[in-house]
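One structure coming up, written as structure tokens, with questions to follow.
For this depiction, one protein chain was excluded, whereas all remaining protein chains were kept in their positions.
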Amino acid sequence: MDFVYSDEQQMLRDSVVRYGAEKWAASDRLKILAAGPDAAKRRWAEMAELGWLMLPIAEADGGLGGGPVEVMAVMEGIGRHLITVPFTTCCVLVPALIAGSDAGGELLERIGLGETLAAAGFLEADSGYDLHRVATRAENGADGWRVSGAKVHVEDGADADWFLVSVRTAGGTDERDGIGLFLIPREGEGVTVEPFRAIDGHRHARLKLDRVAAVPIGDAERALPGMEAAVDRAIAAQLAEAVGSMEAASDATLDYIRTRQQFGVAIGSFQALQHRMVDMVVAGEEARSMAYHATLNLNRDASERARAVSAGKVRVSESGIYVGQQAVQLHGGVGISEELIVSHHLRRQMMLNLAFGPIEHHRSRFALTPA
Amino acid sequence: MDFVYSDEQQMLRDSVVRYGAEKWAASDRLKILAAGPDAAKRRWAEMAELGWLMLPIAEADGGLGGGPVEVMAVMEGIGRHLITVPFTTCCVLVPALIAGSDAGGELLERIGLGETLAAAGFLEADSGYDLHRVATRAENGADGWRVSGAKVHVEDGADADWFLVSVRTAGGTDERDGIGLFLIPREGEGVTVEPFRAIDGHRHARLKLDRVAAVPIGDAERALPGMEAAVDRAIAAQLAEAVGSMEAASDATLDYIRTRQQFGVAIGSFQALQHRMVDMVVAGEEARSMAYHATLNLNRDASERARAVSAGKVRVSESGIYVGQQAVQLHGGVGISEELIVSHHLRRQMMLNLAFGPIEHHRSRFALTPA
Amino acid sequence: MNLDFDAADDAFRDEVRAFFATDVPDRWKTKVRAGLRLEPDDLAQYQRRLNDCGWGAPTWPKEYGGTGWTPTQQYIFWSEAARADAPAQFHQGLELIGPIIFTYGTPEQKAQYLPRILNLQDWWCQGYSEPGAGSDLAALRTRADRDGDHYVLNGQKMWTSYAHVADHVFVLARTSQEERRQQGISLILIDMKTPGLRVQKIPTMDEKYHTNELFLDDVRVPVGNLIGEEGKGWAYGKVLLDRERMVSASTAIFLTQTVRGIREAATRRRIGTTPLIETPGFAAKLAQYEIEVIALQTMVLRLMDDASRGADSGPRGSMVKLRWSQLTQAGTALWVEALGPEAAHFAALGDASLADDMPYALQGALYSRVTSIYGGSSEIQHNIIARRALGL
Partner (left out) sequence: MNLDFDAADDAFRDEVRAFFATDVPDRWKTKVRAGLRLEPDDLAQYQRRLNDCGWGAPTWPKEYGGTGWTPTQQYIFWSEAARADAPAQFHQGLELIGPIIFTYGTPEQKAQYLPRILNLQDWWCQGYSEPGAGSDLAALRTRADRDGDHYVLNGQKMWTSYAHVADHVFVLARTSQEERRQQGISLILIDMKTPGLRVQKIPTMDEKYHTNELFLDDVRVPVGNLIGEEGKGWAYGKVLLDRERMVSASTAIFLTQTVRGIREAATRRRIGTTPLIETPGFAAKLAQYEIEVIALQTMVLRLMDDASRGADSGPRGSMVKLRWSQLTQAGTALWVEALGPEAAHFAALGDASLADDMPYALQGALYSRVTSIYGGSSEIQHNIIARRALGL
């Protein structure tokens, strides 16, 4: 039992934090986001050069084989400076989904080099956040597999070159068996991508598929367990991001209340604000503990992993939203201005809660998963 | 639209408050409760003499015909001084259940005079707080009606001379039709009363009935709507009690933090305590509003009444428990001592929440009742 | 004690309901349900339509063109507006400077300004806060120096909402330096076209343009634009702050709109074959929210009843402000929850369609964060109640 980063992991974390401070300072960040996907691509290329994009990819797939703790180290820095890139989806989720598959090998190599972006589309109009509710269908005909259906939300999908989608190949809409994972090129015939921007600058997509030629990844009827494991990895990564973000928001707030004067004194001298600040810091410590708990249980058996990750998601989301809201509140008026970083942390926390299922979904998943 | 007591109602409220201050002061109250039911009976007789026990009973039944607002006026005083008597059950609930019935006439008269106590038993082992889940059965044979079954909790039932119980005369265990109301004497053959004391000094009972001879009150298959209306009246009465209690707890706490010195100053000068105190007072104001809302909707149609009463119950219980807990917390150590009144308010609030269904039950009833 | 309206009030309600049955464009509805202001043009159009009926100023006395309504009538009017998804009227002219002008203004000021407030010919904005004077307003530093028949104003105001569309601004400025910081402050009206005034947008997290910095650089204003007495502005300003809390109270009546917005979204969305609204978890949350809204509405009713009787409501105005901001925040958050994954689709990057209530629900949730900061932050409301009502 040990809760300390190794020296290497600590260096990794520090280097991402340093990179964030240099390249994603609050004002620069707004400029990058305003400049659109091309500006973002340049930053992405930098991160590729630093080797971070291939870090989570298995060595067998041409990556560096970093584990959950290495991913956590990177994500803390990403969260701290609100580095707005599709790291979780493209470099954690997708590689976990297609690790070791023949069809995915080349894709993973190019992802690691920052040459291509891939995203995973699982959610449908009536699926809630349940991965097993899949109505999108595939038929295996004379011209190979053809996929038809719609994905209502693809996290970070707006600028993806490839989509991994869950497809029903057998059984009824909410059965656990009969689900396959298919790789679809953005440029494929019959693919319609509708891009959206979220309040945190992330760019997502809705996906419509009309008899799209697609390649199955792995067993076309038994993809669900792997999908669940991969999504749990993505969630754990985002928990670390949330922790980095909430600590940054708390730090900024502490600085602010120490220096901001009202009624002739620093507002940090008011006991009500001191106690609120303490509650923010306690929430941050609890969130950090839960990020560890989720991450360090990722390699355990499926139900232990699911409970740990869902527990982490519930508590980190609650803490993150609380910290974000209070950070804005304690800043007063300036807290809501676009210029200050603090409300951007709140916005990211709100969206992190939604990504891969919000509090309510994961509380219920925890309750329904046997201990 | 008007939220002011009439002069008469205000006088009624003031006289109950005055009576409470004189006869139920904190230390006397403990003595009365320790002395057991006989001491309580003397107090009950005083209240009868003052005419309060017959106040809620309809004029046609020999009472004073006081309405919901008069009951509220009395209950505020009862709550303020934690007057621990079965007023709600015996003088509000039972009269509402048997108003106008032939069988109940004499009973009501004696209740009004303080000569007898009656209680209503509706809850069964698996019924939750749903009044329609009734498994206790009655058969109408050659020797009249015979009732068999068990009631798991009869509010204020420990010292009752009569029990009104809900009995299934037709249909399945959770059907709304087929429920009758039967009057049972405590001394009846086949009646077993198991008495219990609660943390607030109220005395309840479990009831076991084995082929007990009983008299039906009203339609033996259509009692449910009347039961629901009567219980809503009882709940509204208790909301006013809760408001009286929470205002007393807040007042005591405000006095305490104004005078108690620590670190050389009154603890009421600490901003964190000031803000907590404000939250207590806000909760009290909200609770008072909700007690009005529930009470003033009692005579509307069934679904409007049910929504108003359940809404009131949810919010008043939440407020009451919060105020009780914080009153204890702000008193520090002495807050938990038996000697100070403040923890008795918390205990009563906890039990008021349970009586006739706690927050969760009423939130769900509100959600399921069409607007 | 009763909740019933008398016959006259019932008749009034029918009249108001009939008005709103025809006069609320559909495109307004989702936005107002999310607690967001309509665009200025829409608000102006709405205000003029009301004014045409003689309903331009529900809280003003008749002599100044108001309705002279009783508090019960005001309550009925706002309830019916809420029921019809009509917006709240824009308050800065109507509820803030208007009443100050008809209470403290000269006959000339009344004649000049009040009619133009009623039909929203003039849009007013409020110049109070400054970079160093937010909750601590007495710290304000903007100066108004007398120069012959003019005041010359210099300084900077923050959070001047809608300055970018306003015709006039009312500012608090220091006309003399006094020992007590609250003294020597005056309330002055300024035409927004006056040279030396510069408006600079403050982009905010809700991505809706509603507030500004206002720079005053040798702004010359005729002394006739002073309201009341020189140096007494603090007292007038405090009246405004109190009135601003009462505006929250009337706005609280509109929370039933948010309930409807949530209900619609949760009815639309399904998990498998079950509408979200029928899942026990969501149903319980919505019930809890509705119940808290009912509690707040009843608190507002009690305020109205106090007003009818001329009774003092003590600190209950502050309490309503507190609870209203909490419920605005909780309601819009619940609405966002009801939207599910699509809540991440704040803005289409192409021409794809958005959910009916996007982005308003989420924009409302973001905007709602400021409701516990402006008009006296929740922390300040706590201080006020502790001091004034509890004597702490």
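Going by the order they are written in, the chains are A, B and C; count residues from 1 in each one.
Here is the rule we use: contacts are C-beta pairs under 8 Å (C-beta built on N, C-alpha and C of every residue); 3 or more make two chains touch, one makes a residue touch a chain.
Given the structure is predicted, the values throughout are model-derived calculations rather than measurements.
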| item | value |
| --- | --- |
| Visible chains in contact with the missing one | A, B, C |
| Residue among C:P25, C:G54 or C:G281 that touches the chain left out of view | C:G281 |
| Sole contact to the chain not displayed, among B:G100, B:G128 or B:P225 | B:G128 |
| Candidate in contact with the missing chain, chosen from B:L64, B:A213 or B:A272 | B:A272 |
| Residue of A:E115, A:D161 or A:E286 in touch with the missing chain, whole complex considered | A:E286 |
| Which of A:T84, A:T136, A:Q262 or A:N297 contacts the chain that the document leaves out | A:N297 |
| Contact set of chain C toward the excluded chain (per top definition) | 279-281, 284 |
| Residue numbers in chain A that touch the chain omitted from display | 1-6, 9, 69, 254, 257-258, 268-269, 271, 274-275, 277-279, 281-282, 285-286, 289-290, 292-293, 295-297, 311, 314-315, 360, 363-364, 366-368 |
| Positions on chain B contacted by the hidden chain, ascending | 123, 125-130, 133, 152-153, 155, 158, 173-174, 194-199, 202-204, 206, 261-263, 270, 272-273, 325, 328-329, 332-333, 335-339, 343-344, 346-347, 350-351, 354-355, 358, 360, 364 |
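Assume only the chains that are shown with their structure count from here on.
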| item | value |
| --- | --- |
| Euclidean distance of C-alpha centroids - chain A vs chain B, Å | 52 |
| Whole-Å separation of chain centres (CA-atom averages), chain A against chain C | 38 |
| Chain A: positions in contact with at least two other chains | 270, 272 |
| Chain C, residues touching no fewer than two other chains | 379, 382 |
